[in-house]
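To start, the structure itself, in structure tokens.
Missing here: one protein chain of the complex. Every other protein chain is in place.
Chains: A and B, in written order; residue numbering restarts at 1 for each.
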Amino acid sequence: MLEADNLECVRGERRLFAGLGFKLEAGELLYLQGRNGAGKTSLLRMIIGLLPPETGEIRWKGQPIRRNGDDFRADLCYLGHLNAIKEELTPLENLLASAHLADEDLSEDDALDALEQVGLAGREDLACKYLSQGQKRRVALARLIKERRPLWVLDEPFVALDVAAVDWLAGIISGHLQRGGLAVMTTHQLVAIPAGTVRELRLS
Amino acid sequence: MFKIIFAVIGRDLKLAMRRQADIVSALFFFVIVVSLFPLGIGPEPDLLRKLAPGVLWVAALLATMLSLPRLFADDHRDGTLEQLALAPHPLGLVVTGKVIAHWLVSGLPLALIAPVLGIQFDLSSDALLVLTGAILLGTPALSGIGAIGAALTLGLRGGGVLLSLLVLPLYIPVLIFGAGAVDATVSGLGGEGHLSLLAAMTFASLGFAPWASAAALKIALE
Partner (left out) sequence: MNDRFNLYRFASPATFYPLAGTLIPYFWALSAVFGLAGLYIGMLVAPTDFQQGEGYRIIFIHVPASWLSMFIYLVMAFWAAIGLAFNTRLSGMMAQALAPTGALMAFLSLWTGALWGKPMWGAWWVWDARLTSELILLFLYIGYMALTAAIDDPRRADKAGGLLLLVGVVNIPIIYFSVKWWNTLHQGSSVNLTKSSMATTMLYGMLLMAMCFWMYSIAVALMRARTIMLERERNTDWVKAELAGDVQ
């Protein structure tokens, strides 16, 4: 469903990679690995469509993502280094707002349930600026619990999580893959995710 | 199409309501700058009356420029701008919503306060009416054109000053016709010509600026 063809990346004046391609089908997980600066984040940004590749193209369900971007983005959920939450809003408001923006139906009950699962029960009406860094990260991760879009692109999702949280998140991703979703992930920690096929792409 | 625009306006307005300090300080800046001029120039009513349109317009430009960096920079810093760019809607529509919200929160208050300040300059009621109308009509163009500058300078060092350098030349036509409308009214020629050109500029910039800003944002987000 997700295909990359002959991708080339030039950043600043350096060519990071060329001739790169891969195929990812439903239920599969793609691990992007490589040293820092090898181009993992650039490749991720190409996949989500924010960075146009120098040459080559990315296709989702057979269509180049450049052509029907809106349809592609309707199927895409991206979680990066930044939490993408507004500090002035409460966790509940943040979850509802991001679902609303993505044209997803998220009931308030579902949002509260998600927040409870990440351990923020009782804090859902506190403006996020009063939460700790770890709690803010959990608000960002809570989005994934009720997330129904098929393609997940995650940039180092396990960073700064304790062991229990890592297991929990691995479970969420695994559930997504079992439902037929796809995931592309960069991570420095190789985490075992019970899933169908796991592909690895190493950038050097 | 309108659904996403209203959604973005609602979101930005809610955020603005929780950060009222920013809006109020831009408004106070406007009031202080305008009030400085009579102190610097002297209290002679004829002179003040002649200078009033220009002074009020320049102060409105500067106050708008103070609030422009906020348009995209906050969202960029916490990652929500990326999410907006990844929404299943054209980024131009999202920017349209942000520009309208920006005007509601910066341009509209300026237009409402301007007649009160105009009294300090002994403007006639006709002139005050035209002044308010001109600022109401012209500030959306300022928000639109300013959005292009804010998008082009997103994340750059020296951002605020560079933003002013880029945006002020493009503001000059709005300034000329906005102040000119009041001058024309005062001198008896009638400000309709100026006001219609101002309206044309606002419509043109609201139609065109969000798409130019969206293109600039995509360049900045690469």
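The rule we apply is simple: a contact is a pair of C-beta atoms (placed from the backbone, for glycine too) under 8 Å apart; a residue touches a chain by one contact, two chains touch by 3 or more.
Owing to the predicted nature of the structure, the values given are computational and were not obtained by experimental measurement.
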item: Of B:4, B:60, B:148 or B:195, the residue in touch with the unshown chain; value: B:148
item: Candidate in contact with the missing chain, chosen from B:58, B:73, B:162 or B:199; value: B:162
item: Where the unshown chain meets subunit A, residue by residue; value: 10-14, 52, 54
item: In subunit B, positions touching the absent partner; value: 148, 152-153, 156-158, 162, 165-166, 168-170, 172-173, 176, 212, 215-216, 219-220, 222
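Heads up, the rule we're going with is that only the chains that are shown with their structure count from here on.
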item: Distance between the centres, which are taken as Cα means, of subunit B and subunit A, whole angstrom; value: 37
item: For the subunit A and subunit B complex, residues of the former touching the latter; value: 45, 48-52, 70-71, 73-74, 76, 78, 80-89, 97-98, 100-103, 127
item: Partner subunit A, residues of subunit B touching it in the complex; value: 4, 7, 11, 14-15, 18-19, 78-80, 82-90, 218, 221-222
